[in-house]
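Taking it in order: structure first as structure tokens, then the write-up.
With one protein chain held back, the other chains of the complex are shown just where they sit.
Entry: chain A
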Amino acid sequence: MNADGPVVNVHVLFFAKSRELANTPRSKVDVPTKITASDLLDLLVSRFGLISIRDNLILAHNESYIDNLSDTVLFKEGDELAIIPPLSGG
């Protein structure tokens, strides 16, 4: 899915369950500069072995939630992506 168009390298942060599954708190990954959130999620899920929690993940791009998976996300080099499993603060 990133065969066409330019790609950029972004930071990916993992937390809680996703951190345990990915076996690392942070990584870097190449992503297309323009991609829909659902495609992006699929890309990250398959890259980091998060299939078991795929349906509960939400992404944050530069510390803002990507509210809707049908949204299109635009990336710049060095952007920060976070993989957010269901929250349990409080």
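Operating definition for what follows: contacts are C-beta pairs under 8 Å (C-beta built on N, C-alpha and C of every residue); 3 or more make two chains touch, one makes a residue touch a chain; residues count from 1.
In the analysis below, contacts and distances are computed from a predicted model.
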Missing subunit (named according to UniProt) among the choices "Molybdopterin synthase catalytic subunit", "Ataxin-7-like protein 3", "tRNA (guanine(10)-N(2))-methyltransferase" or "Geranylgeranyl transferase type-2 subunit alpha": "Molybdopterin synthase catalytic subunit"
Missing-chain contacts mapped onto chain A: 13, 15-17, 36, 38, 41, 55-58, 60, 63, 65, 67-70, 82, 84-90
